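Got a structure for you, written out below as structure tokens; questions coming shortly.
Removed from the display is one protein chain of the complex; every other protein chain stays in position.
Chain IDs A and B follow the sequence of writing; residue 1 opens each chain.
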Amino acid sequence: MDAKTNKTIIVFSGDFDKVMAAFIIANGAAAMDDEVTMFFTFWGLNAIRRSKKVATSGKSPLQKAFAAMMPRGPGKLDLSHMNFAGVGPKLMKRMMRQHNVMPIEDLIASAQEQGIKMVACTMSMDIMGLRAEELIDGLEFAGVASYLGDADEANVNLFI
Amino acid sequence: MDAKTNKTIIVFSGDFDKVMAAFIIANGAAAMDDEVTMFFTFWGLNAIRRSKKVATSGKSPLQKAFAAMMPRGPGKLDLSHMNFAGVGPKLMKRMMRQHNVMPIEDLIASAQEQGIKMVACTMSMDIMGLRAEELIDGLEFAGVASYLGDADEANVNLFI
Partner (left out) sequence: MDAKTNKTIIVFSGDFDKVMAAFIIANGAAAMDDEVTMFFTFWGLNAIRRSKKVATSGKSPLQKAFAAMMPRGPGKLDLSHMNFAGVGPKLMKRMMRQHNVMPIEDLIASAQEQGIKMVACTMSMDIMGLRAEELIDGLEFAGVASYLGDADEANVNLFI
């Protein structure tokens, strides 16, 4: 069979539940031996931020303020609904544990172990004032042309 | 012609307007003789809940609380914008009636009559504490691998 089975997912959202869905689909496809590209853009970049503050130089005050207000890493993401000032994600995580659903940090690690290509959108990083050193290791850095190249080789392309 | 024309739609959102869009696309495709799979996950499960409360046993207090706070069925869904504490959906429904747009309940019935495969995501049901008997009849129950199998046979795959 020579049909394409690659997958691409644009992770635009930084909501905990949507990022979860993205990683569950991506890991599922990788487990079926599909090549998978996750392209993190806009709020989705927050899912791949380091949880600790990283010193950076040369940011404008506006970039600093924006970066400071956005969540640092998967442990800080809000739910898209029923967030209740942070209680919602805690409850959902507890229910996930009770049903042996992998925590989001493990899903990210699994994605990297499975060789999923994780790309940070450089244009979004510029706009939102995020530097490469503020993001987790193992990422590639590229723009929309790179995404479109991967999407042209894939048979399932999602925007989340 | 042997090109694939199947369609899959992940219904992640439980917003009235997004669920409407999902069913309009799904019914449109089915009317053109495409095989269609709708995969309901996370908040999207609320669109296929029964409108009446169903007695269940063995739920944790957390699952009960979560299930109680989520809307029961398509008649209770919020708009993603301009919801105005429930007035928004009422106004939109009235405008839909005035322009002979099928109500959401009829779109769901039509989807089932047209043989659209409606799948409830079992992992999401676990996390959110929803049981099969709380959902409408005629559903299948499966996980991400099943979705990916259907998506590989389709030429249009949307995440809503």
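In the analysis below, contacts are C-beta pairs under 8 Å (C-beta built on N, C-alpha and C of every residue); 3 or more make two chains touch, one makes a residue touch a chain.
Not measured: the values here are computed from a predicted model.
> Using the touch definition up top, pick the residue from A:Met32, A:Met82, A:Met102 or A:Val144 that touches the left-out chain.
The one listed residue touching the chain not shown is A:Val144.
> Of B:Gly28, B:Gly86 or B:Gly149, which sits in contact with the chain we cannot see?
Missing-chain contact among the listed residues: B:Gly28.
> Just checking the interface: what residues of chain B touch the absent partner chain?
Here the touching residues of chain B are 3, 5, 17-18, 21, 24-25, 28-29, 31-32, 34, 80-82, 91-92, 94-96, 98-99, 101, 155-160.
> Just the residue numbers, please: which parts of chain A touch the chain that's not shown?
10, 12, 14, 41-43, 60, 62-63, 65-66, 69-70, 123, 126-129, 143-145, 147-148, 151-152, 157-159
As a convention for this text, only the chains that are shown with their structure count from here on.
> What's the rotation angle, in degrees and to the nearest 5, for a C-alpha fit of chain A onto chain B?
The two chains, chain A and chain B, differ by a rotation of 120 degrees.
> Could you please state the distance in Å, as a whole number, between where the Cα atoms of chain A are centred and where those of chain B are centred?
25
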